[in-house]
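Every protein chain except one is present and positioned as in the full complex.
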Amino acid sequence: MNPSHSLELEGATVRFGGVVAVSNVSMSVGVGEVVGLIGPNGAGKTTLLNSISRLVPLSGGTVRVFGENITRMAPYTLPRHGVARTFQVVQPFANLTLRENVAIAAMFSSRSLPKREAMERADAVLARTRLTQKAQMLPAEVTLADRKRLEVSRALAMTPKLLLLDEVMAGLNYTEIDAMIHLIRELQREGTSIVVVEHVMKAIIAVCDRIVVLQSGKKIADGSPTGVLSDPTVVAAYLGQRYVDRQNAAAAGVTS
Amino acid sequence: MFAQTIVNGLLLGGVYGLATIGFSMVWGVMGIINLAHGAYIMIGAYIAVVAFNAFGIDPFMAIPLAMAVLFVIGFLIQRFLLNSVLKTGLLLSLALTFGVNLVLVDLFVAGFSSDLRSVRTSYGSDAIEIAGVLIPSVRLGACVLALLLAWGFHFFLSRSRHGQAILATALDREIAQTMGINPTLTYALTAGAGAALAGAAGCMAAMLFPVSPHLGNSFISAVFVITVLGGIGTLGGAIVAGFMFGLIQSAASAIWGVGTQEIVAFVFFLVALVLRPQGLFGRKYFGENT
Partner (left out) sequence: MTHKIKRYGAALLWAVAAALTIAACFWLDNYWLRIWTSVLMYVAITQGLNVIVGFAGYHSFGNAAFFGTGAYGAAMLITAGWPLWAALLGTTAGGALLALLLGPPLLRLKGHYFAIATVALNAALAELILNVGGWTGGAQGISLPMSDMSPIALYRQVYLLMFGGAAAATLIVFWLSRSRFGYAVRASKDSEDGAKAMGINTTAVRVAAWMLSGAVTAYAGGVWAYWINFIEVGSAFDVSLSVKAYIMLLMGGMGSVVGPILGAAFFEVLATLVWSKFGALHNLMLGVLVCAVVLFVPRGVIIPMRRYFARRKSVGRAV
């Protein structure tokens, strides 16, 4: 099977009792594409990610990953389908070292490696995300930026074909954001499909091929970055007129 | 026969409910499972026993005394022992209260020996008869009083400042603090009130069961079950579930024999725990982790 899409959502709906968190959202991510998912707080972005990664059940609709219907599958089967995710509120294994944290991801995902090989893979990934110096430390002993990089490292150790990033930039300073953008671009070059949930517009513009916008659980825009970011509905809902003016001024400044 | 079973169960259920309120509230407000709660009931029972056998005071009259004494005991134990384990793991409070329970029970074994005592009032065997159903006066009085006390506590919780503080803390401990509620005092008050109600239930129990230092231990499993069935931290839940428990025991006893009371209740409990862990009136929060 040679699927054309890494992710296909059709009519996804998530209800918690009376609250509809995600309402009839359809979107797709091509193989090797990077799609941004933006929207105001409470729009349902994280819930959508949770339903894709199966931590939350879908009240309606289907999810397909590389052609396979995963709508009813248990969350721990996802790594076998090549899906890895990070968590918005970082959830490291608090009583294990960084190295062990990453090794676990290698041990139980699609590769199911024995302990020694998993540790070696962990070392390789930590070298890539530049955490080797801190490999023996506990998550509580490193900075927030490092913990974010740990999140990404754990996802990378699973050699994902589809990566779901949930606000990896939150809380990072400019240098750290640039480093993260650099990493995402590298992954894109390697052919990984990525869904990036973000509030940091700079990052979204830098890496995304396409942007999907959610508001109050519904999709209100889906298209190229320039198109979506100047869409009046999106501006009204999320970006604010000042942002658009600022962008226009910057563009005008460049050409003049 | 059927009606008699129901009446028996309901009457006893009222007392069970009263005995449970304190335990349930302490758990709901502080997250502490107080295994010494049974000892509070036991102490209340002994107060009634001593008051009656040594001073001729009617057990119903001994209730205010028992409540006062137990309030102090509960307050002090909370303030000086249990407050230290509030922020630590769950099982530490279980272990600590288990230790406290051991101490209290053994103190009474030392003081009163394990011999059974009882309270035999003059009206002890009186009963009203309605449509062929026997309603023992003592049980009726106890049940009515239990409901009155429960209602009184409910009134206190919903109307007084301290009561409101207790309810607020039960809902969300951290937010309550940011609103100026002093958790230490609130906790100690809750514990004291809970102990007082247990003491009252103990006085009633003295009229219904033989009293020994191990009385509490036989109550505690019932109290556990009723708490979870009714919803942790809910007063109404404790009362309703208390009635349910009384009915289940009574029915089991009538259908399968007295020996099956406990196990039927437990099986019921386990099933309820798996199917609806938040109990009758408890709240289920989405994404709640504890």
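Just so it is clear, A and B label the chains in written order, and each chain counts residues from 1 on its own.
Everything below uses one rule, namely that a residue touches a chain if its C-beta (ideal position, glycine included) is under 8 Å from a C-beta of that chain, and two chains touch if they have at least 3 such contacts.
Remember, predicted model here, so these are calculated numbers, not experimental data.
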Candidates A:96, A:170, A:201 or A:235 - the one touching the absent chain: A:96
Listed residues A:5, A:64, A:80 or A:128, member touching the removed chain: A:80
Among B:16, B:46 or B:224, residue touching the chain not depicted: B:224
Absent-chain interface as seen on chain A, which is shown: 53, 55, 74-80, 84-85, 87, 91-96, 100, 103-105, 107-110, 112, 114-115, 118, 154, 158
Hidden partner chain, residues of chain B it touches: 27, 31, 33, 81, 84-85, 88-92, 94-96, 98-107, 109-110, 221, 224-225, 228, 232, 259-260, 262-263, 266-267, 269-270, 273-274, 277, 289-290
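The rule we apply is simple: only the chains that are shown with their structure count from here on.
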Geometric centre distance via CA averages, chain B-chain A, whole Å: 51
